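Excluded from the complex is one protein chain; the other protein chains are retained at their positions.
A and B are the chain letters, set down in written order, and residue numbers restart from 1 in every chain.
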Amino acid sequence: MLDFLVGPFAGNSFMANALLAGILVSVCCGIVGTFVVLRGLAFMGDALAHGALPGIAIALLLGLPGILGAAAGALAMVLGIGLITRRSNLGSDTAIGLLFVGMLALGVAIVSRSRSFSGDLVRILFGEILGIAPAEMALQFGATLAIGIATAVCYRPFLLLCFSPEQAETSGFPARVFHGIMLGMIALTVVVSFKTVGTMLVFGMLLAPAASAALFSRKVGTMMAAASLIGSLSTYLGLLASYYLDIAAGASIALAASAVFFVLLALTRLFRASRSRGSASEEAAHA
Amino acid sequence: MTRVNRLALPLVAAALLFAAGCSPARKETASRPAAAIVATYSVLGSVLGELVGDRIKVVTMIPNGLDVHEWEPSARDIEALTKAGLVVENGLGLEGGMGKALEQARRSGARFFTASDYIVVRKVGEGEGIPSGDPDQAIGADDPHIWTDPRAMKAVVAALAPEILKDFGIDVSGRAADLEGRLDALDAEIADETAALPEGSRKLVTGHESLGYFAQRYGFKLVGAVIPSLSTEAEGSAKDFKALEKLIAENGVKVVFTELGTPQKTVDALAREAGVRAVPLTTHSLPADGSYFSFERDLAGSIIGALK
Partner (left out) sequence: MPEDRAASALETGSLSIGYGSEAIVSSLNLSLERGMSLALVGANGSGKTTLLKTIAGLLAPLSGSIMVLGSPPLALPERVAYMGQFHPTSFMLPLRAIDVIRMGRFAALGLFGKAGSVDEEAVEEAIEVMSLGPIAKQPLNALSGGQRQRVFLAQAVARRAELLLLDEPAAGMDASSRLGYRRYIEAAAARGVSSIIATHDIEEAAACDQALLLARKVVAYGSGREVLTASAVSETFGLVGRYEDGKLVVMEPDHGHCGGED
């Protein structure tokens, strides 16, 4: 049994590396994802993921590192959204939706010019965690560290922002500045993680573990830690499934993360239902 | 302080794991028992199989019939690669989807034999394909489809025998000589048959540009490709289609050869509008008996038969 669970990782350095990279991504996404979920920034996270694609595509075509392109694309997306929301109130949802589609289509169109089109596209969208190189892991580690430090420093204003942007502002923490830092952290997470789980799936890794943690966490710090752990567990399960079932690794991980959420959701519902039934019957007994 | 602790703990754990992971990859020792030769695709695997017989196990990565340029390996496939006694690859970027996996195998210390290192590499020439602006398709790009020329395969076999002796300590030089002889015979056979074709008929319009080495060896002209690129994945544009039609008319071409991955609609349209006949070819995968010789004979036979 132990060999079944540990064997693929002990026997293959590429699997062990993938697991480590996935854990780093999970810690990063667990921290950032907590704020994404609490502040309802899922929309923004999705936007950054869509925006990264054409940036990466252009960079690859020009022979530049994909990461620079991802950062440029994410920035363009944030600016684009900012522009749209500032100019119009009516129809800004539609405009932003079209921006998403436009960026995605642009990215696909650009990638289609390359000779290994469909492979490249799949790799950008879903990552290639099994092919992760030490340099890429170092980058992921650096990003995770940076995000950890930023969160530790900005913890109080972040907490206030989640509670109420007005309270943040009137407590002496300019809401726009710290909101900007938060967006920057999401962007960094998306940009760095596209090598491991890809731009489409990093969005799932931001949401699912944090959403799972939100189901039972009583404190924000706990939520971040729980999200990181759940993400790491999903990575492990996903890689295991990928190995034994011959399915794509990145997608397996995201699937595992989603499955964990739904299982936890069902469990917490059952747990709450049985507790209220228990207390209801207690009341009835006392009546 | 608990807040900082909670953040620090996973980071410290990750740092420790990272440090552990950075230790040098385990090196394969020469005395590993029962190691296999891993060939990337079936044609190469078949030739390898004939060379070593049942003295060494040969494993082929890309299943026969699947698109060689696109196929991506799973976790266990990568494992097989990293643990192989010898990896035999085509080179020149043929195995597009395996790029990272092959890198992984190199990093973990697997031994590599790159077939294209031992042949004269052909470059994409003028008038081949339709320049579609794709930087990869520039005239002068390396053509990786080396296996359609039996003489190229002979050179590969000749280089493989000493490599196998070095890596496995097994002498297959006798078998190599035998195989090389058979490849020579195959080559002569095809040369004779193609010589019988009139000069004007020796024009090839293909599904994608994969017959370069065949054409070069047996004196055919490559007129254009329906998918104007070296791989099956790029799709042609309307402009390319028109240019191809023009080329067909100018060269008096009567037959278009299609392959796995050729867009059927494009071929049908071409057949209708340019008045040509579509003939399917199998260029990347082996026939039922798994033999390279059958493969090459079928290929040459179909081409010659269609152009008579």
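Quick notes on this structure:
By our rule, contacts are C-beta pairs under 8 Å (C-beta built on N, C-alpha and C of every residue); 3 or more make two chains touch, one makes a residue touch a chain.
These numbers come from a predicted model, not from an experiment.
Considering the whole complex, the hidden chain is in touch with A. Within the set A:P157, A:G231 or A:G250, the residue that contacts the chain not displayed is A:P157. Contact between subunit A and the unshown chain involves residues 38, 40, 153-154, 156-157, 159-160, 162-164, 166-167, 169-173, 214, 217-220, 222-223.
By definition in this document, only the chains that are shown with their structure count from here on.
Subunit B has its Cα centroid 38 Å from the Cα centroid of subunit A. Across the interface of their complex, subunit A is touched by residues 2-4, 6-11, 14-15, 17-18, 21-22, 25-26, 69-70, 72, 74-79, 82, 96-97, 99-101, 103-104, 107-108, 133-137, 229-231, 233-235 of subunit B. Note for the complex: subunit A touches subunit B at residues 8, 11-17, 20, 23-24, 27, 31, 61, 112-119, 122, 128, 130-131, 133-134, 137-138, 141, 144-145, 148, 151-152, 155, 221-222, 224-225, 228-229, 239, 242-243, 246-249.
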